[in-house]
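Okay, here's the structure, questions in a sec.
Apart from one protein chain that is not included, each protein chain of the complex appears where it belongs.
A, B and C label the chains in the order they appear, each numbered from 1.
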Amino acid sequence: MPSEVIDYSVLSPVGSVDVLSMNEVNTLSGLNKGKMYEIFRRCALAVMNSGIDNDDIEQLENQYRDFDINIVPQARGACLEVQNAPARAFVDGKMIQGVKENLYSVLRDIIYLSTQLDLDELGQEGNGAQITEAVFHTLRQANALKARMDPNIIVCWGGHSIGSVEYDYTKEVGYQLGLRGFDICTGCGPGAMKGPMKGANVAHVKQRIRTPRYIGLTEPGIIAAESPNPIVNELIIMPDIEKRLEAFIRLGHGIVVFPGGAGTAEEILYLLGVLMGSDHGQAFPVYFTAPKESADYFIEIDEFIGSTLGPEAQKLYEIIIADPEQLAITLNERMTEVKEHRKSIQDAFYFNWLLKINEVFQEPFVPTHKTMSELDLHMDQPPYQLASQLRRAMSGIVAGNVKEQGIAEIHKHGPFKLHGDKVLMQKLDKLLKSFVRQKRMKLPGSKYVPCYEVITD
Amino acid sequence: MPSEVIDYSVLSPVGSVDVLSMNEVNTLSGLNKGKMYEIFRRCALAVMNSGIDNDDIEQLENQYRDFDINIVPQARGACLEVQNAPARAFVDGKMIQGVKENLYSVLRDIIYLSTQLDLDELGQEGNGAQITEAVFHTLRQANALKARMDPNIIVCWGGHSIGSVEYDYTKEVGYQLGLRGFDICTGCGPGAMKGPMKGANVAHVKQRIRTPRYIGLTEPGIIAAESPNPIVNELIIMPDIEKRLEAFIRLGHGIVVFPGGAGTAEEILYLLGVLMGSDHGQAFPVYFTAPKESADYFIEIDEFIGSTLGPEAQKLYEIIIADPEQLAITLNERMTEVKEHRKSIQDAFYFNWLLKINEVFQEPFVPTHKTMSELDLHMDQPPYQLASQLRRAMSGIVAGNVKEQGIAEIHKHGPFKLHGDKVLMQKLDKLLKSFVRQKRMKLPGSKYVPCYEVITD
Amino acid sequence: MPSEVIDYSVLSPVGSVDVLSMNEVNTLSGLNKGKMYEIFRRCALAVMNSGIDNDDIEQLENQYRDFDINIVPQARGACLEVQNAPARAFVDGKMIQGVKENLYSVLRDIIYLSTQLDLDELGQEGNGAQITEAVFHTLRQANALKARMDPNIIVCWGGHSIGSVEYDYTKEVGYQLGLRGFDICTGCGPGAMKGPMKGANVAHVKQRIRTPRYIGLTEPGIIAAESPNPIVNELIIMPDIEKRLEAFIRLGHGIVVFPGGAGTAEEILYLLGVLMGSDHGQAFPVYFTAPKESADYFIEIDEFIGSTLGPEAQKLYEIIIADPEQLAITLNERMTEVKEHRKSIQDAFYFNWLLKINEVFQEPFVPTHKTMSELDLHMDQPPYQLASQLRRAMSGIVAGNVKEQGIAEIHKHGPFKLHGDKVLMQKLDKLLKSFVRQKRMKLPGSKYVPCYEVITD
Partner (left out) sequence: MPSEVIDYSVLSPVGSVDVLSMNEVNTLSGLNKGKMYEIFRRCALAVMNSGIDNDDIEQLENQYRDFDINIVPQARGACLEVQNAPARAFVDGKMIQGVKENLYSVLRDIIYLSTQLDLDELGQEGNGAQITEAVFHTLRQANALKARMDPNIIVCWGGHSIGSVEYDYTKEVGYQLGLRGFDICTGCGPGAMKGPMKGANVAHVKQRIRTPRYIGLTEPGIIAAESPNPIVNELIIMPDIEKRLEAFIRLGHGIVVFPGGAGTAEEILYLLGVLMGSDHGQAFPVYFTAPKESADYFIEIDEFIGSTLGPEAQKLYEIIIADPEQLAITLNERMTEVKEHRKSIQDAFYFNWLLKINEVFQEPFVPTHKTMSELDLHMDQPPYQLASQLRRAMSGIVAGNVKEQGIAEIHKHGPFKLHGDKVLMQKLDKLLKSFVRQKRMKLPGSKYVPCYEVITD
């Protein structure tokens, strides 16, 4: 069934990238629209589907096969023209302002990525510092680095597919954070990425905070499956998953993890792996939190961490069950420490320069049957190293579940095969099965077919 | 059980009345705090109970018997000190900003009322034009009259005590209105006065409307029973119920009525009575709307109007059931007419000067057993005149239900007695009974004991 | 020769009084335009002659005899229509924005004066506190009382008719004050009322002060002769000369006096008289300053004060010759004392409530041949009392020189006659003659004919 679609011209909103160079315009246009145009179009489509709960990209792509977007320079600034755009982005034929602004954020970031970054060169070994510079510059050109501000960004992680009890809980946590003036940064999709922003927004209205920040960090590979929720007012497209993860921990002043699936596990493993390898003390507090009904989830995660990465890793976070107010009060108190810590080591509030990230966490990992089967999944390695391998395994599973390229690979070659030593593989299998059982792998409504096989060497 | 209370000093927020004269400070302070102080204290307490769903004032009064509030002038501006204030107005010991701002709105309006208006003089016969001037000035000093704006204020009326289906419906209507850029004006309490604002706020966030208006019009007699909901960002205390009603129709560019009880019926009767007596054409569109489940409510109201005020009255409104989007689209289209109409008669957009209000609707009505029993409830009078008498009957019932003074009267002398001709009284009785049956007279949780008796002459 | 004139419609600028009540509009319009309309018209004409150096009102009046101004309410706010307006208020047929804004300031204040103040009642004996309230309210409704600000308003007094050396000196003083962030308040005409603002503006641009304040306090009787200079961005029309003088000392945090004529002498006598009668310590520092070439002026004034009001009066000011930078540095340092003083007596920064003004300085003085001849000009009275009589004498001379009514009186009855004891009258005569000799009585270009005679009893 063809969806309702609309053609429209959007002048650049105030505050957006509104002045483009000839070269920038050419990068995304021309007769033979290239790879960057494709990425731009896909991200733009995701923004125009803002708020939809559907992680089946193939279906979306089919539905809006004729969607097209072009830059049309005008005397007074940039103009985007869309054809066959999803009607849900409009009210009575006029584009919703939030969609407009996010569309221009996409334009800004894809142009930056196309013209200023050389990902191939950055991917070379030994380029960790340059990668961090690239993360900094991507965030700065998106105007996300604010001088003269005290620490107040809470990064919230958790599943895009969660039940209503968990969703309401994320809203309540957001509300309590918002009452205390915190801004929210998430991966910008549905579920646990949306709830904290919704809750915070209600509190920000009560506290008359006129310029609240709802930062959504995404990347071209995931945006289609996790279309930005409509509250996001700072949408940033990072170049790839590793730079997105780095952006989270460079920006955030506190991290709250809600229950989730493989993506959330990837984030946890990334975070613990990095923090174990860092040497300046812990840069920010980390909390795992869930409603009473979902307490088991973190018990399982905690157990998995304890038995794989060890008790040192467990010291890096606290678990708070069913107490949003206490969580918010504690985070608020911990901000004083974060400030003092940054000052004492002469680091910036707006970008966590001195948090050392081992390059093994910065190197882009492209999950294929080959790279997945070559993961080094054994217990006899330093915990941070093990964390890096496990996070890649999770990353591959996310790709196989919801990313276009990953899904295509699985279609062609069957499930990814994960090899490793027996003890570890059993633990991993147990964890993944619990995700499946709890329906955390896909949005409800579809039966989940695993995209991986766990094999004991 | 004593409630948790807090002592606090509040400096005047930016944009509030922050500079007071010696005389103004003295009006609300001094050793023997007078009548105006009492009104100020009661309104302030209501604001600090913002968001609470409790219309039992006596209980609230007992709970915060020791609440006190004082003006303390400071070198840089005004400062309010509260003692034994409700803890719910605070987060971690700091007053919520929205509460602060509304507290200063109360201060502004009570000072204005105390020092600039002479209600006794205004109450004299033949002072209709002066009353309208007083309504204008009260609104202007509250900064509610905005030049250079197109018509976009929708006044929403409806019950403070409604069920969740109706509440969700008011939110959805607010959402659809907000998507189209409308601002919301209500009586500022819970229920149908809160829902449209909540819904609109979600839409305003999506539309990036940075200065949405959630105007709450109240008066000292009702504010305690209908404490301002926390979204209200323009709280205005009108001097009394009649001036509050006049403010609604001078400010609004469209009126939407949701199901409600005696208060809503009062508003409907006031509105129809005024419009029937006006001579410049209809100044704004009026819609009655409800979810499918509550359609009967407006069938009953419509029938009552038809059989008492007649078909001319019925032409003044339309009924839309279960279609918030259509309602919002229609209102949006009708705004063009409102603009043209105002321009053609050279009236202002921000204040509906040329809508003639018969003085019978402006005269303050103080419900007592005497005035209630003297109401002229007979069919053989002009419809607008009948509307004015019926609206007073409803006003008295509201007072007997939830206003401090009215409740005291009922305690002392038993229910109000309403006399009138048989046909009319039967219709009225039927309508009021339906309100009771539908639990629209009081907030849920308490059994309703009628404060009136309908007596056939 | 008829001047070039223009017809024009001015919509209310943002931030001005843009929403008027029917009653307010009627006050200044109607078929038989009354006294308030005449005052409004005269002030408006003065504003439209902004920047002109001509204190000959009769000539101006003749030139723009056909000038007319009317309020035309519009759907979106107020609109003023001018007919036969001075072309100098326009650029290529469009009204200069600063003129627009000041025109609406006139409208705001004349409406306030017409509808809110009862000057006759205020003039009754024993109404000192009410007069101060009236000054406060006039300033507050003009948005001139800013909360949350540190003391930084320097009141500058001095002649409207000064030579270029003195004018350049006032600019340099303004520049040095502006560099230190001071705002400037003057009587809003040419000469020493304009120079400090011009100088401060250059400094404010360098210091990137985006909202500098150039407050011009005037009154209907003087505005025509001293048309507001075009830098004034807060024009306030006080009801009469006494309230204007009170406004200066309630608003200011420091006072700088430049050389001037009878008007400046009036201000000095008023100031010293008030300060000698006050009991809370000196509320602000006072400096007399002049370029080297004009040092004699203050030597003469100082001598006159010493020999009439006595050495106590001389302690209330300091004289600084030819050192603008030192003056500004000193004033800047003294602001700390002003702050401490206000805090210690719990007074406001924005309005000097606790400075006691003896009612003899608040009573309106209308100079006629009768009142001038009855002045109590003898040495055997308390200094503050003598100051009040001398200030009235000066006030009458200003009126006879440049105010419409005063000039008319002189035309009809010849010069005012000032009686008093011999010693005092000789001193006074000497002072006045020095003003005439120094050409401080009228703008250059016209021969000065004294409007007074000094008579020894």
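One rule holds for everything that comes next: contacts are C-beta pairs under 8 Å (C-beta built on N, C-alpha and C of every residue); 3 or more make two chains touch, one makes a residue touch a chain.
Everything numeric here is computed off the predicted structure, so don't read it as measured data.
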item: Partner chains on view for the chain not depicted; value: A, C
item: Hidden-chain contact residue, picked from the options C:Val19, C:Ile231 or C:Cys451; value: C:Ile231
item: Listed residues C:Val91, C:Val165 or C:Val423, member touching the removed chain; value: C:Val91
item: From A:His137, A:His280 or A:Arg334, residue that would touch the chain that is not displayed; value: A:His137
item: Residues of subunit C in contact with the chain not shown; value: 91-92, 96-98, 101, 179-180, 201-202, 205-210, 230-231, 233, 329, 332
item: Missing-chain contacts mapped onto subunit A; value: 12, 14, 18-19, 21-23, 73-78, 129, 132-133, 136-137, 140, 145-149, 339, 342-343, 346-351, 353
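The criterion applied here is as follows: only the chains that are shown with their structure count from here on.
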item: By mean Cα position, the chain sitting nearest the middle; value: B
item: Pair of chains joined by the greatest number of C-beta pairs in contact; value: B-C
item: Gap in Å, rounded to a whole number, between the CA centres of subunit C and subunit A; value: 64
item: Whole-Å gap between the CA centroids of subunit A and subunit B; value: 45
item: Whole-Å gap separating subunit B and subunit C, where each centre is the average of the chain's CA atoms; value: 47
item: Per-residue multi-chain contacts in subunit C, two or more chains; value: none
